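What you see is the complex with one protein chain gone and the rest in place.
Letters are used for the chains, namely A and B, taken in the order the chains are written, and counting of residues starts over at 1 for each.
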Amino acid sequence: MDWRWDFTFDVVIPRLWEAAGVTVYATVASFLLALVGGLILMLLKTSKNRMVSFAVTEFIELIRATPLLVQIFFLFFLLPEVGITLPPLTSGIIAIALYNSTLCAEVYRAGLQAVPRGQWEAAMALNLSTYRTFRRIIIPQSLPPIVPALGNYLIAIFKETPLLSFVAVGEIMHASKLIGSEYYRFTEAVTIAGVFFLVMSLVSAQLVRLVETYLQRSIQR
Amino acid sequence: MAGRIIAVVALTAFLCGISFATFSELRIFLPAMLRGAVVTLQVSILSAVLFIVMSFLAGIAKDSGTRLVRWLAIGYIEVFRGTSLLVQLFWLYFVLPEFGIVLSPMMAGVLGVGLNFGAYGAEIVRGAMLAVPRGQQEASVALNLSDRACLIRIVIPQAVVVMIPGMTNLTIELIKATALVSAVTLVDITYASVQQNQLHYRTLEIFTITVMLYYCFAQFIRFGGSALEDRFSRHLRRGH
Partner (left out) sequence: MKGPKIRFEKVLKAYGELKVLEDLDFHVDENEVVAIIGPSGSGKTTVLRVLMTLEGIQGGTIFVGDEPLNVMRKGDRLVPANRAHVRRIRSKIGMVFQSFNLFPHMTALENCIEAPVQTKGLSKSEATAESLELLAMVGLTDKRDHYPSQLSGGQQQRVAIARALAMRPEILLFDEPTSALDPEMVGEVLNVIRDLARSGHYTILLVTHQMGFAREVSDRVCFFDGGVMVEEGAPDDIFGNPQNDRLRHFLSKILEAT
């Protein structure tokens, strides 16, 4: 095999660096949307209206049973047909966010369930308002399980962004594909992209672990 | 559970019937999509086998007494979990030839998906083995069982019960992940739908069928998983 360092430094790294911005943007935007979407889905799922909660539950099932890539393609093709023209990056972000909001909804639900029943009852016995019960009692206790789980989804989303290359969004994977087909050299670009993802996810996994121990310690005090 | 599976099959059959009646173009694009579905099935089955084998190998090796074996397992797990599946597929198909190893698209797809999920499965296998109470190993020592007999006859049968739910979920994720194999030029169901869509512009119909197919695959795996769990945990239930 031949690895060309000049090619790596002159072409690969600058172009991947540019594309990294798109990757980060897509990751953060999808994550924030998913946080909000997850909250909405969870509220709808636990709605008192049986029809609504049934429909949302099945919708979540369906989204989860289907590959994200299919959903990205679906939105990418469908939106223009119904008259909505969005750049591929935006429709891709919506697809990733939708997919992950079903996961976030589950995280929120599990986090709330982790708070023992007795806490609700104690709050009621103290005659706290619903707002205060959530703000002061429930949310502080459900954060330790929720935050690390969300952190892991942030990492997962980061690793899902290469799927956007299928609809020609210029993120890292797409950039390395382009470099490969322009210069007929895949080795450097694909390897550097791999190393980039490896380093980023190792570092961020470590960060999530730090946050996790910090939260655990803060609740035990 | 059996009721659910029948419902899913009936629903699919019904939807297929409706589609046949509604979309006259179905006859044009359905054969290509079915060919894609077969590729998806092939990749899924082969990579699922590799996934299970690698999960056990790496999961057991990660707690090995030999440092080299342990490090190999940790390296494998961290590398394959740290980089995206897509990157791995590209690497296997486009970069490995540089080292003189040329893989067919099918081999690259199966290897990529199987190895990637094996790294995730390893943690499930390992966790399940650690969940087997320490006393079971002590009893094996007291009965003079060899380490191998203890692993195969005592620890793994008990760990399997614990790992089935996690492995079922991962298998469903694996089937979904095979959607990426078009990166190595395989035409699976996902890519077949994209191709057919670009030819016929029937987004709603084509992708509804695709989504339903994946949904059915997932339900079948779920069904199989709980049947297995039932089978393996029968003796753990109290009473006669």
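Note that contacts are C-beta pairs under 8 Å (C-beta built on N, C-alpha and C of every residue); 3 or more make two chains touch, one makes a residue touch a chain.
Source: prediction; values computed, not measured.
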| item | value |
| --- | --- |
| Chains shown that the absent chain touches, full complex | B |
| Which of B:Ile101, B:Ala139 or B:Leu199 contacts the chain that the document leaves out | B:Ala139 |
| Selected from B:Val102, B:Ala149 or B:Leu199 as touching the chain missing from the view | B:Ala149 |
| Residues of chain B (touch criterion as defined above) contacting the omitted chain | 133, 135-136, 138-139, 141-146, 149, 153-154, 157-158, 161, 235-240 |
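Criterion: only the chains that are shown with their structure count from here on.
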| item | value |
| --- | --- |
| Centre-to-centre distance between chain B and chain A (centres being mean Cα positions), rounded to whole Å | 22 |
| Contact footprint of chain A on chain B as seen in their complex | 78-79, 81-84, 86-88, 90-91, 94-95, 98-99, 172, 176-180, 182, 190, 193-194, 197, 201, 203-204, 207, 210-211, 214-215, 217-219 |
| Chain A residues touching chain B - in the complex, by the definition given at the top | 1-2, 61-62, 65-70, 73-74, 77-78, 81, 159-160, 162-163, 165-166, 173, 176-177, 180, 186-187, 190-191, 193-194, 197-198, 201-202 |
